[in-house]
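I'd like to ask some things about the structure below.
One protein chain omitted, others in place.
Our next item is chain A:
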Amino acid sequence: MNASDLLGLIVLLPILVSVALYFFGWNGATQKMEVVSVLAIGVASVVIYLDSRHGKLLQFHNLLSGDALTAILLGLTCVVSTMAILASREYLERHPGDQTKLVQSNKGYAMAMQIFIAAMTLAVVSDNLGLTWVGIEATTISTAFLVAHKATTKASEAAWKYVIICSFGITIAFFGTVILYFSAINSGMSPANALVIHDLVKNASHMRNNATTLGLGLLLIGYATKVGLFPFHTWLADAHSQAPAPVSALMSGVLLSVAGGVLLRISEISRLSIGHKVFSDVLMTMGVATIVIAAMLLVRQKDYKRLYAYSSLENMGLIAVGIAVGSKIAIYGLIIQIVGHGISKGIVFITTGHIYDELGDTSIDSLRSLSHRSPILATFAIIGTVGILGFPPFLLFGGETSIAFGLIRSHDIIALIIVAGALLIAAISIYRHGIAMLFGPVGPGQDTRPFSIKTRATLMLFGASLLSLLLGIDGPNVTTIARAGANAIGVSL
């Protein structure tokens, strides 16, 4: 087996684990297999990154490939997936569904989780726009059951909206893929290579025509839906708030960024074919509008899971702005943003899951004095929240400032003012709600019981928090890796 085979193996392994789960059930042995399948993604991430440093692009036929950006997204997938799988054990122990129904059983949940991870991995390693589409659509299908796992009316409603809106968007992306394929063939590319991303990038300069513009426009709309950009954002808060906490962590921390990564790849084809401006103007408007909408919805938020879901929306808006700016520093910033947001959001969503298990409610008003009721959960909530607010030394500080510098250098001053204002409103809102939940006095008649958390859950959250801090402190290495990621899409620093 050579290094390129790893690309196929990391997609196949979670699928095989889900088959094992189906036949042998969710037990000690299959739980170990779940962890092995995601750790393999981490190993592949390191191998791909080391190869990319020598200028080598790993390729598996014309279907999969791995460069430094792939390695970064795989690394993030490994970290957050490991957190989600470990947190799922607590969740399933506390919320055993109807074991007679596959979709509500522990086995069904674990199977859907593995297929979800396989689908995200496929979307990351795919070097073929068609296969990328298959991967992203498969994430919607697998997460539909996960979002609806609680089997409540609200969960079913959230899952329905999520599947209809995202699938509609992704189907539009499929139409965009067909049109881009048509354009590539008409530009002289062979049908076998006309969907291969690296070949499209090489051939992009010969694809200056209306079909390319239309195809890229449809791809932008389609994948923007999956990223949760305005005006296709309405599914995001519903799905994130109703899904079990480990699923919310994975959806917010990885899935949105994986779809953002696809937009980044498409932006490169756009830049080299129809010119950056057409694509970037639309994306900039969508990104800025998303940040503004998220900030407005954060102000009057009453539900702490929705609070963090809208924070994801705000961060995705910022990532879209980074792609729209498209300069060296902005791309570098958005890569940092993707990693920092993924890990911090994993920490906060899993922490909110433990809080919900104890409290049985997700309203902000019902949660008071968390610092007294569980200093451990309060500490993780603070670390995660400070991380997503972009305070130093966390990664998002570097990400946000780099994107802001990108806006200044590209003279997008109006966009910068709007984005900075909206981010400030969002930060104040999260801070205000956070302070109330952490230190606010318990109201008359409210439950004051202390919250408990298992040691293994504490250790997992401690490890993730430590990683989040270390990545923020380890500037030189993080800079080198993010630069390599930016180089992978043709932007050298």
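Operating definition for what follows: contacts are C-beta pairs under 8 Å (C-beta built on N, C-alpha and C of every residue); 3 or more make two chains touch, one makes a residue touch a chain; residues count from 1.
Just so we're on the same page, contacts and distances are computed from a predicted model.
Novice: Which of "Unspecified monosaccharide ABC transport system, permease component 2", "Hydrogenase 4 membrane subunit", "Putative deoxyribose-specific ABC transporter, ATP-binding protein" or "TusA-related sulfurtransferase" is the UniProt protein name of the chain not shown?
Specialist: The missing chain's protein name, per its UniProt entry, is "Hydrogenase 4 membrane subunit".
Novice: Given the contact definition stated above, which residue among A:Ala3, A:Leu16, A:Ile141 or A:Ala420 touches the chain not shown here?
Specialist: A:Ile141
Novice: Pick from A:Val36, A:Leu50 or A:Ile164: which residue touches the chain that isn't shown?
Specialist: Here the residue in touch with the unshown chain is A:Ile164.
Novice: Which listed residue (A:Pro191, A:Gly360, A:Pro441 or A:Pro476) would be found touching the missing chain in the intact complex?
Specialist: Going through A:Pro191, A:Gly360, A:Pro441 or A:Pro476 one by one, A:Pro191 is the residue touching the chain not shown.
Novice: Which residue from A:Lys32, A:Arg53, A:Arg94 or A:Lys154 sits in contact with the chain not drawn here?
Specialist: With A:Lys32, A:Arg53, A:Arg94 or A:Lys154 as choices, the missing chain is touched by A:Lys154.
Novice: Contacts of chain A with the missing chain: which residues?
Specialist: 63, 103, 128, 130-131, 133-134, 137-138, 140-141, 144-145, 148, 151-154, 156-161, 163-164, 167-168, 171, 174-175, 177-179, 181-183, 185-186, 191-192, 195, 209-211, 214, 237-238, 241-242, 297
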